[in-house]
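Heads up: the structure comes next, in structure tokens.
Shown here: the complex without one of its protein chains, the others still in place.
Letters A, B and C mark the chains in the order given here, with residues in each chain numbered from 1 onward.
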Amino acid sequence: MGMVGGGKDAFIGAIHRIAANMDGLIEVTCGALSINPEVAIASGKALFLSEDRTYLTYEEMIQKEKNLPAEKRIDFVTIVTPNFAHFAPAILALEAGFHVVIEKPMTFTLDEAKELKKKVDETGLLLCLTHTYSGYPMVKQARFLVQNGGFGKIRKIIVEYPQGWLSRLSEREGNAQAAWRTDPKKSGKSGSMGDIGTHAAHLAEYISGLKIIKLCADLNTIVEGRALDDDGSVLLRFDNGAVGVLIASQIAAGEENALKIRIYGENGGLEWAQMEPNTLIVKWLDQPTQLLRAGSNYTNILSSFATHNCRTPGGHPEGYLEAFGNIYRNFALSLQARLNNEKPTKEMMDFPKADEGVRGMAFIDTVVASNESDQKWTEFVV
Amino acid sequence: MGMVGGGKDAFIGAIHRIAANMDGLIEVTCGALSINPEVAIASGKALFLSEDRTYLTYEEMIQKEKNLPAEKRIDFVTIVTPNFAHFAPAILALEAGFHVVIEKPMTFTLDEAKELKKKVDETGLLLCLTHTYSGYPMVKQARFLVQNGGFGKIRKIIVEYPQGWLSRLSEREGNAQAAWRTDPKKSGKSGSMGDIGTHAAHLAEYISGLKIIKLCADLNTIVEGRALDDDGSVLLRFDNGAVGVLIASQIAAGEENALKIRIYGENGGLEWAQMEPNTLIVKWLDQPTQLLRAGSNYTNILSSFATHNCRTPGGHPEGYLEAFGNIYRNFALSLQARLNNEKPTKEMMDFPKADEGVRGMAFIDTVVASNESDQKWTEFVV
Amino acid sequence: MGMVGGGKDAFIGAIHRIAANMDGLIEVTCGALSINPEVAIASGKALFLSEDRTYLTYEEMIQKEKNLPAEKRIDFVTIVTPNFAHFAPAILALEAGFHVVIEKPMTFTLDEAKELKKKVDETGLLLCLTHTYSGYPMVKQARFLVQNGGFGKIRKIIVEYPQGWLSRLSEREGNAQAAWRTDPKKSGKSGSMGDIGTHAAHLAEYISGLKIIKLCADLNTIVEGRALDDDGSVLLRFDNGAVGVLIASQIAAGEENALKIRIYGENGGLEWAQMEPNTLIVKWLDQPTQLLRAGSNYTNILSSFATHNCRTPGGHPEGYLEAFGNIYRNFALSLQARLNNEKPTKEMMDFPKADEGVRGMAFIDTVVASNESDQKWTEFVV
Partner (left out) sequence: MGMVGGGKDAFIGAIHRIAANMDGLIEVTCGALSINPEVAIASGKALFLSEDRTYLTYEEMIQKEKNLPAEKRIDFVTIVTPNFAHFAPAILALEAGFHVVIEKPMTFTLDEAKELKKKVDETGLLLCLTHTYSGYPMVKQARFLVQNGGFGKIRKIIVEYPQGWLSRLSEREGNAQAAWRTDPKKSGKSGSMGDIGTHAAHLAEYISGLKIIKLCADLNTIVEGRALDDDGSVLLRFDNGAVGVLIASQIAAGEENALKIRIYGENGGLEWAQMEPNTLIVKWLDQPTQLLRAGSNYTNILSSFATHNCRTPGGHPEGYLEAFGNIYRNFALSLQARLNNEKPTKEMMDFPKADEGVRGMAFIDTVVASNESDQKWTEFVV
């Protein structure tokens, strides 16, 4: 793979590389790792890239890789730049025939997202959106149970994502992560909702199989001097009539990365928390709560979607990097199957794609519009 | 004490008696335990009441007790009837010179609540509202920490109260508790918000010391055939500018009584869950999370409000009945001090009173009004 | 009831009174509350005892109460003195025809225990030993599941009881509790094992239905200057061949009262921790772990022994005082049935008795003997 962005000191680039390396299916072979040429070169060296494949711009990378012989050139491009710089390299890569892995939110604007999806559809190439949390095996089990677990109609969804890392004005204290994520020119029209609200919304829709159809958002910029919202709460309605609440905050002082979802149906429900990801709590109206554990070999309980995404037996905790690795692994296995003219399994193909990227951008647009409105409800349209 | 309501098969009456008995400060000496005379008599017998103080109506009880010699008659009346039958006996008791303990929500309507508060103010008698959850020692510690713990300005409050017990139409299946609580003629204009939303709102205001000033409510009647809301989510604004979310649901299948609150300030925050009530989780931006435990003898950590409300050393779990007992105990100690012409301590006087009852009724009115409005925000006025 | 010991500042006496009061079945009507006459009188006053039933010695109390008319005199005597002063008042009370409630360990020596049991058998009176932890509903459910839950043969038991409160030489710093419990003349031949090891051993035998037949003990006096062991670990063998470990420590700095038991059978097992007593964790070889909760209304799961000992619905935590209250309640209900010439139910009769007191004293003797031996195993004989 070739990487756009993710040079030294970038947070998410390093995560992508670990996730890609983990299963021995993918090799980082080239990159345009920084817009700063010195950083690009130093980063390439640190990653043991050959000098001739340490590029200074993504245009150069895509052009030169395209011209390499098939057995040597990369199969796909990974884009880990700040949000505003997702669209251009993604389009270029697709046009050059490369598959694409891209960070969320997929683009800077909803229009870009739609255009990118159109390009994906036209080219027939794979686009993988790294909504990491949907890579956890117990999230996949949760999705399976909603459809097959006997909960009955889903009635209520509570999804929350409290973090505390932006409790101070860190963007003015040299925190590079904070700087671009709170800058509307780089991050987009929403801060907390773009960065983590989209994860929460995706998780809710992914597990429940439902779609948000309208919402009522209250976005806040709690830390004085900040340019974008750093907190928000949203009332939700889903297409089956279910109600919900989504909370995303970056000023929940003392919280780390506490994404958590609860879904309730007629007869029971489930709870999953990212910080204890190997346990799925399943609750029942008339029976004791059950703890389903990743990697366990229960009789007829874990779905193939869950077991396919576990590397170790129960009790050997897998975490965030493995969930991220699952996104890459499924993308790579699907790609491999395709290159071998085989049909990837449905378990392999279970990774987030352009459709979900478009919905993510529409979510951002809708919560921002709702926040600016005096009306209670705003329709969620794509 | 004399009890109005709470005959055999009533839920909360039995709880009140355990709470009142617990510390050997209060004796149930008379009652008008049911509007059904047979139940009233049988219930009196079961409680070892003397026959001549087993009354058939609250009017009879208040009248006859008033006429007893001072050393023999009750000091206060406890009202544990359904909501619609709170006001009349409360007024009558106060007028007869008896102090009052009363279940929440305080009355059937906001007007009644205001009138009752006026009567309390006029008579100078004590009225104790059994918002049980504020009786937990770690809730009192939480309140103390918000004011003295170094969190800085409070920014966000999330309070949730999911229950699952009304997931089915139990009111049609002979569940007496469900029957009156879902009947607008007995319960009032809201179901979930009246029954448990008021607890959540009270807890948020009690711990934070803040007041809700506006809100945006989404109330739902999820179970078909039900007459009142059984679920609701509310966006909140507090008087210091803090934002918040309140979730109350009786259709969260598989949940028991999962009241939980999280409060975040500039430098840290706290989390308390009723189902593990002896632990208060205190979180910090720059320091490890701390677990404060009821009954512990830390050096200079637990406030006098917390320690005053513990009966056992750390590790001997106290629960719901003890929290309820604390409300009674503080009321009884305050009353005792008063009868002895002493000034009760501020720890003793720390129980919910008529003011909080009025705010509870205003909360119900406001969420119902907001739910019916298309406008996002509705002012919370008392 | 009449109380021997438990005057002001005694820890366990106050606990007994709350437990006895809680359900409105028992009244503290007299007491010989302290060997110090001034304390005895002041304590009686604080408890609202009448002056003529505030006795100065237990001999006086038993004698005078015996001479009262039947409808006025107490039904039973509760003994909450330090261990060395259990036997004499217990024997005297039984001989005077009073039933007895007695703190554990039952006596000062094994010989006394055997003699006391003989007296109980001769008189046919009830003796209730307050092994509090067996009063928890989920402990009763655990016992039920071992016999009816499908675990198969029990193979391994791990029971642990770490506390930290004797980590310093508190007996020299004015801690009255520490003083008598570490004094061999008042406490007996073992400190940690007598005080808390007996609870752990009782819990293991009570839940499993098995008997310890041999053991290997390592007792330690960790804090310099202390006269008795404050820590110990014991390897166990049970009569069905199961193996086990018992750990009791009073120097586990930072622990509160962390009694916990795990039992494993061929197909599954269970885990219960006193500090989260309303949850029983049930584990299976081939199925997800289940969380059984006190007070829940599952279909066909909780036994009558569990539900009989719950006062509130699931999610309203009951704790140590309620468990203690269950011991008293069951004793009182059994006594009431007896006084009414009815047969108490098996749920009522499920409280610890003299047999268990004898085994407790034999446990202390055996661990002390084993600790002094170079041989690995010491037979547990009663």
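As a convention for this text, contacts are C-beta pairs under 8 Å (C-beta built on N, C-alpha and C of every residue); 3 or more make two chains touch, one makes a residue touch a chain.
Everything quoted here is computed from the prediction, not taken from an experiment.
A.B. asks: Among C:Glu103, C:Glu255, C:Glu276 or C:Glu318, exactly one should touch the missing chain; which is it?
C.D. replies: Considering all chains, including the one not shown, the answer is C:Glu255.
A.B. asks: Consider the whole complex, including the chain that is not shown, and state which of A:Asn21, A:Thr109 or A:Thr307 touches that chain.
C.D. replies: A:Asn21
A.B. asks: Touching the hidden chain in the complete assembly: which of A:Tyr58, A:Tyr264 or A:Tyr320 does that?
C.D. replies: Touching the chain that is not displayed is residue A:Tyr320.
A.B. asks: If the hidden chain were put back, which of C:Gly265, C:Gly319 or C:Pro344 would touch it?
C.D. replies: Here the residue in touch with the unshown chain is C:Gly265.
A.B. asks: Against the chain that's been left off, what residues of subunit A make contact? List them.
C.D. replies: 11, 14-15, 17-18, 21-24, 28, 47-48, 163, 165, 255-258, 274-278, 293, 295-296, 311-322
A.B. asks: Could I get the residues of subunit B that touch the absent chain, sorted low to high?
C.D. replies: 282, 286-293, 296-299, 301
A.B. asks: Can you list where subunit C touches the absent chain?
C.D. replies: These residues touch the chain not displayed: 151, 155-156, 158, 160, 162, 164, 167-168, 216, 218, 220, 222, 231, 233, 235, 243-245, 247, 249, 251-255, 262, 264-269, 283-285, 289, 373-377.
We adopt the following convention: only the chains that are shown with their structure count from here on.
A.B. asks: Would you identify the shape of the chain contact graph, picking one of line, ring, star, complete or other?
C.D. replies: Its topology is that of a complete graph.
A.B. asks: Average the C-alpha coordinates of each chain, average all protein C-alpha coordinates together, and give the chain whose average is closest to the overall one.
C.D. replies: The chain sitting closest to the overall C-alpha centre is B.
A.B. asks: Can you check how far apart subunit A and subunit C are, centre to centre, with Cα atoms defining each centre and the answer in Å?
C.D. replies: 54
A.B. asks: Quick one: report the Å distance separating subunit A from subunit B, using the average Cα coordinate of each chain.
C.D. replies: 43
A.B. asks: Let me have the rounded angstrom distance from the C-alpha centre of subunit B over to the C-alpha centre of subunit C, please.
C.D. replies: One centre to the other, that is 34 Å.
A.B. asks: When you check subunit A against every other chain, which residues touch at least two of them?
C.D. replies: 282, 289
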